[in-house]
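Structure incoming, see below.
Note that this complex is displayed minus one protein chain, with the remaining chains in position.
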Amino acid sequence: EDTWSVADKTFTSRLLVGTGKYKDFEETAIAIEESGAEIVTVAVRRVNVSDPKAPMLTDFVSPKKYTYLPNTAGCYTAEDAVRTLRLAREAGGWDLVKLEVLSDDKYLWPNNVETLKAAETLIKEGFKVMVYTTDDPTMCKRFEEMGCVAVMPLGAPIGSGLGVRNPYTLKIIIEQANVPVLVDAGVGCASDAAIAMELGCEGVLMNTAIAGAQDPIRMARAMRRAVQAGRDSFLAGRMPKKLYATASSPLDGTFF
Amino acid sequence: EDTWSVADKTFTSRLLVGTGKYKDFEETAIAIEESGAEIVTVAVRRVNVSDPKAPMLTDFVSPKKYTYLPNTAGCYTAEDAVRTLRLAREAGGWDLVKLEVLSDDKYLWPNNVETLKAAETLIKEGFKVMVYTTDDPTMCKRFEEMGCVAVMPLGAPIGSGLGVRNPYTLKIIIEQANVPVLVDAGVGCASDAAIAMELGCEGVLMNTAIAGAQDPIRMARAMRRAVQAGRDSFLAGRMPKKLYATASSPLDGTFF
Amino acid sequence: EDTWSVADKTFTSRLLVGTGKYKDFEETAIAIEESGAEIVTVAVRRVNVSDPKAPMLTDFVSPKKYTYLPNTAGCYTAEDAVRTLRLAREAGGWDLVKLEVLSDDKYLWPNNVETLKAAETLIKEGFKVMVYTTDDPTMCKRFEEMGCVAVMPLGAPIGSGLGVRNPYTLKIIIEQANVPVLVDAGVGCASDAAIAMELGCEGVLMNTAIAGAQDPIRMARAMRRAVQAGRDSFLAGRMPKKLYATASSPLDGTFF
Partner (left out) sequence: EDTWSVADKTFTSRLLVGTGKYKDFEETAIAIEESGAEIVTVAVRRVNVSDPKAPMLTDFVSPKKYTYLPNTAGCYTAEDAVRTLRLAREAGGWDLVKLEVLSDDKYLWPNNVETLKAAETLIKEGFKVMVYTTDDPTMCKRFEEMGCVAVMPLGAPIGSGLGVRNPYTLKIIIEQANVPVLVDAGVGCASDAAIAMELGCEGVLMNTAIAGAQDPIRMARAMRRAVQAGRDSFLAGRMPKKLYATASSPLDGTFF
């Protein structure tokens, strides 16, 4: 069977999903179920801790069934991100976490300098850090060498739906990596997810592409199959590209 | 349920597959099974008619289970194509056919002038013609107006694996059509199939992408899911594309 | 010196321009001057013939300086196109013409069936036909074999500004051709023109890209240089594409 592992846990599904931006927790739960995801990320900042009567995500998406991956969405400094994840560990015992430190609230672009600082501290404190970053091969390598358990380069800016903008850099990142590479952010439709998987990465993480579709449940199903299809397409070894069928050698990319 | 119809038959699967280029009929049968296809195209020219002891495709891929769609692969003139399909009708009673007339054996590019002539004759003779052609909106419209039951524009040259080269023309073809539009030829990997379906066409036909993969069985499965994923992705209504998440209006494509 | 020829005339400039859609004839004249074009196309239908006092294009863009290429813009049938060009020959003696027959006034897509009919008649009558058509290698070959003196496949629909949508088909057309291939329609900005030239075609024809820019004069200059740059870039023999500089073999296009 085709599985992948991170931090000594093994998974079958290669689609990881966020839990934000849905109409309500019910829709969240159905969409996640339909997506086949085994790992869900949760913004620690958005978890309701103050009102004990309000509905809780955990009542709809059981932490017994899904691996919760607390994330630092909304954190713009290393300090803030570290504090947030310490809180998550105290509250729920989670130490497998998704670290993201953004630079601003317009482009939501990763701030690698702050992310590096946060990663260093968190790893020292025993966290297993899956790190969200740019599609920068050198930066990804550095995060791996620091001890991050997975690197999660972006396909395109968060919430942009632009798909995989630069397959070349992702290809280099995947070639170089000794930890799982997951494409995180940018996917907008099913073919985007398939393209990411065909590059050979271990998985794809998305949120808006599902929650922001007109029919999130149907899109969740589309994404489940697209990730499976992309994975199989990668493993099956695609036919060569040629300018025409009878060409004796594959297209060498010289002009296009 | 999401189905589509052609010539009064209704289908659930939107993946149509060819039967050529496999190692043997056993592999053909397993790959087709795995693809979930309900319609298979068969090159009349390649059907064994002379040696009664040689293995027959029909022994492995039952015409009772699959809708056979005889095609005119290898025909370079209208006359030749018409003769070939008459033969198929006499032999097996098939009148739902795939017409293709190519211009040469290097690029395998459709010859629309000869195809028009053949379609005219065949329709007069009562054939239900699904026609392979270029991604030319005017030509597709003309085939529809002549009475073809489906138009099958290419995504890229046969056997090239280049994927959907021109989504703009396909988009126009689909917008204009009152008969099913199936993207035929060009698909090379799973994401290509998903992209075709996300344009809103009714289905995708392929052969080399599956038969020419290193592991055809696995690729067949990838394609089944990719077509389903692309269809759902189309129906679900994707999120808008934006240069950044907080942009108030979708990307207007002015520069890219 | 790097020149090209059509119908026994030799030209240095590889940029051909339309004369429509400008603010006034003065702007038309300056833009054309700045573009460096030696051939200008003129819609016969739009030529003023009724009011002798109204300004005339020929007063601003001299037929002594520029080669006038009458075109059949606005014609939707072979008959109409033929009649229009006969008129042009009678009026101005022009027999080098640009034939275009469109299918509708929404997409402005070439109608190849009508274009074929018109070309046949015109060639019989001694016209030298430069033909506007789709990027269909077989159709382009057919026009060449009929006796057209140049084939002018579209880069994208007229007035769309989408650039060269399918370099693969243009590449095949150019490889196969024994008459000049000019990319006509679709160019929107300077890089589009350079891309067309880098494919190895003989020239580029455009109108809206210049006349529809906010500053047509400056865009005309941009286009002049872009066409020269693209031509030189083609002739100079570009460096190979590689995934990284030290790769021993050029990028084989297997995955992207």
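For clarity, chains are labelled A, B and C in written order, and residue numbers in each chain start from 1.
Operating definition for what follows: a contact is a pair of C-beta atoms (placed from the backbone, for glycine too) under 8 Å apart; a residue touches a chain by one contact, two chains touch by 3 or more.
The structure presented is a predicted model; accordingly, all values stated were derived computationally and were not measured.
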item: Sole residue of A:Lys21, A:Arg45, A:Arg89 or A:Lys141 that reaches the chain not shown, by the stated touch rule; value: A:Lys141
item: Contact partner of the left-out chain, one of A:Leu162, A:Val187 or A:Leu205; value: A:Leu162
item: From C:Pro63, C:Gly92, C:Gly147 or C:Gly212, residue that would touch the chain that is not displayed; value: C:Gly212
item: Touching residues (missing chain, whole complex) on chain C; value: 105-108, 157-162, 188-191, 193-195, 198, 208-209, 212-216, 218-219, 221-226, 228-233, 235-246, 251
item: On chain B, residues whose C-beta touches the chain left out of the figure; value: 167-168, 171-172, 198-199, 238, 240-241, 243-244, 250-256
item: Where the missing chain touches chain A, by residue; value: 103-104, 107, 109-113, 116, 134, 136-139, 141-142, 156-157, 160, 162, 165-166, 168-169, 172
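Operating definition for what follows: only the chains that are shown with their structure count from here on.
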item: Contact-connected components, chain A excluded, all else fixed in place; value: one piece
item: Whole-Å gap between the CA centroids of chain B and chain C; value: 33
item: Centroid spacing, where centroids are CA-atom means, of chain A and chain B in whole angstrom; value: 35
item: Gap in Å, rounded to a whole number, between the CA centres of chain C and chain A; value: 47
item: Touching two or more other chains - residues of chain C; value: 168, 172
